[in-house]
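The complex appears here without one of its protein chains, the remainder shown in place.
Coming up: chain A.
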Amino acid sequence: MAQTIKNPNTISKRKPFLIGLLAFLFLLLIGFFMLWQRYQILEESRQSEMEGIIDVVEQNIDQSLKYSYSAALSLALQIDNDGKIDNFDEVAPQLVDNNPNIDAIEIVPDGIITKVYPYEENKAAINYNILQDSTRNEEAFKAIERRRMFFGGPFELKQGGVAIVGRLPVFIKNEFWGFVAVLIDFDNLIHQSGIRELSGERYKFQFSKVNPVTNKEEFFLKGVSGVDGSYSEHITLPDGDWKIYIIPLDPYQPLYAVVPVAFLILILSGAFGWIIYNAMKQPLILEARVKEQAGELAKSELRFRTIFNQAAIGMARVNSKTGMIQQTNKRFQELLGYSEEELKTMDYKDVSHPDDLVENTELMRKLRNNSIREYSLEKRLERKNGTNVWVRLNVSALWEEGQPATSHIALVEDISARVKAKQELIENEKRFRSLVENSNEVILIINKEGEAVYCSPSLKRITGYDELLCSGNDIFSLIHAEERNLLLEKLKCANANPGKAYAEIVMRVKTSNSHWIWVNATLTNLLNEKNVEGYVVNLRDVTAKKEAELNLVKSYELVMEQNKRLLNFAYIVSHNLRSHSSNLESILDLYDTEDSEEEKQNYMRLLKNVSENLNQSLHDLNEVVSINTNLDISLEPISVSDYVDKTIELLGLQIKSKEAKVCKKVPAEMVVSFNSAYMESVLLNFLTNALRYSHPERQPYIKIRGYKEGFNWILEVEDNGIGIDLEKHGDKVFGLYKTFSGRQDARGVGLFITKNQVNAMGGSVEVTSEPDVGTTFKVVFK
């Protein structure tokens, strides 16, 4: 087949080319022939123009010579029979001055110039014998021989200048007497001839004569070189044996005129040849194309038949008007279980599931009406054995658009497996969705930008955020600052290990009403997972658990603190008691070994002291222990202001003796839940301390202030006393038996008890102080 396509192609290429070439050559030939004719005409017209010009020139020169002749004759007639001329001086000027052709006239008896007019310019020629000058006598003899006027020259004159000389031989009684000569200046002759005017710019002239001595042709006009006979035209003047040539300045001018036309002809012929070539080629190409397409058509028909029969999907051609099945392929038959013959007697409704017919019929109607050209549909077909099969149906009209309906092709693809899988998928999806949506665990999918792209409904239950609120939000902004780094760290791990779940990320999350809740999160990087493309985060609300845990830690810390305090207390007590007992032991020892009665008395006094100290210590300890053990001590609302007043009253004497100033600023509404006895003790302790450790150089000033800080009531007792160096003793201020003043009456018990009392009521005590400036105690009530 390829052969049949190629051959006409080569022929179609060669033949048109030949015809085109011939047409080109033919046209070129005709064109050039016509051009040749035209050239000939141009040549001829130039030739005739030159002839015309030269004729005029000839006539002009002839005229000049004739004038000269008649002038010469007029003078000759003045010569009498004796050869005398009397009135030369009268006649000559008349002849010369009235005749512009003549420049001078001479009388030359026997060849010797005797008279000349004008005399001045030509006197040099007087007595010159022309017959004896071999270079010029030839023409003189020629004139004598011919017995008529003959012109010689042009030649250099004796008196200067170039001129021609016409010599008229004069015979008296048949005897040669001499000449009457006429001089015509050569330039004048040329001027008279009108050559220059006639020649214009297109031609040049040449004037020649055959040298009578050398027999060579001599040219007289300068600036005009060789005369090419092929283009020039000439005339011969017999009176002087002269030749006048006319020569075109540009001999090839007619050729130039036709050259562009020649090119035009060449281009036109070429173009015409090309057009013919192309025109000739077209039918051949079309022919080849038709053949090719016919082949293709046959091939594709075969191909489509094969496809139709062997296709893996069912195909049927159906009459669009009646719905009758006209043609089916093997697969279609297999799919339905009918034979080809059986199907040919059925219409499409016979094999369709009744539930799907309505839609299909409507689509068929549209197809028939040309409102659609094709449609596809998922429907069920009924097999011969009564079972159903899900198919995807693609229908395409087989008639030209806008034409009445004929038949259509129906492609039928078995999709039952897909439909089944899809249904299963939908059910699975539903199941998982309900699992996700009903679980208490929040599931989030967060994209790379940190935005939530999916939130399970439990998010709203737990955090109060709507789904909308969540998307477009930076998730990190909802995480407590203290846990952000933890999350970032886990995120880094998750990025390094896609698919691995990072569990137990416990962090605080801000709810929609700005509360913090504890969540336990699991993070899985599923960025690369199709359909997810994000981090999957599972969150569980563990606030209750976490708070319990935190409370436990707090309780533990409290217990540890109390333990430590108890241990410290036990140590202090033992230390205290031991120092007394060791003193007792030492004194008794000394007493036993002492001989002096006086000394013994001293020891007894010492013993008494020790006993008093011991008593005091036991009293203190009892007080301390009673605070620490009395857990169910009663609480009551206490007006701090009233108690402060009471305490000031109680210390009235001391305040007076110290001349102290007490300033009280406690609001009446300051009511705290406290034990009455403890409140008395606390206030008494602070005020006593303030008075006792007053600065010796200034009046004591005690400021008592009550105010609210947040939810808590605060009581401040400020003095301008000696102060405590907190840098040195900061950790011991409230310790048992810690004293700093160095005063003997400081026992190191008061502040210890105060602190314990306040702590037992759930409050706290802080101290700020500067040595030599004063001390401020601050009680924060629960």
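Keep this in mind: contacts are C-beta pairs under 8 Å (C-beta built on N, C-alpha and C of every residue); 3 or more make two chains touch, one makes a residue touch a chain; residues count from 1.
In the analysis below, contacts and distances are computed from a predicted model.
The chain absent from the displayed complex carries the UniProt protein name "Response regulator", chosen from "Response regulator", "Cell division ATP-binding protein FtsE", "LLM class flavin-dependent oxidoreductase" or "ABC transporter permease".
Only one of A:Q253, A:N583 or A:S639 touches the absent chain when the whole complex is considered: A:N583.
Contact with the chain not shown here comes from a single listed residue; of A:V391, A:V610 or A:L651, that residue is A:V610. Of the candidate positions A:G31, A:G194 or A:G748, contact with the hidden chain is made by A:G748.
Within the entire complex, the positions of chain A that touch the omitted partner chain are 568, 571, 574-575, 578-579, 581-583, 585-587, 589-590, 593, 606, 609-610, 613, 728, 737-742, 746, 748.
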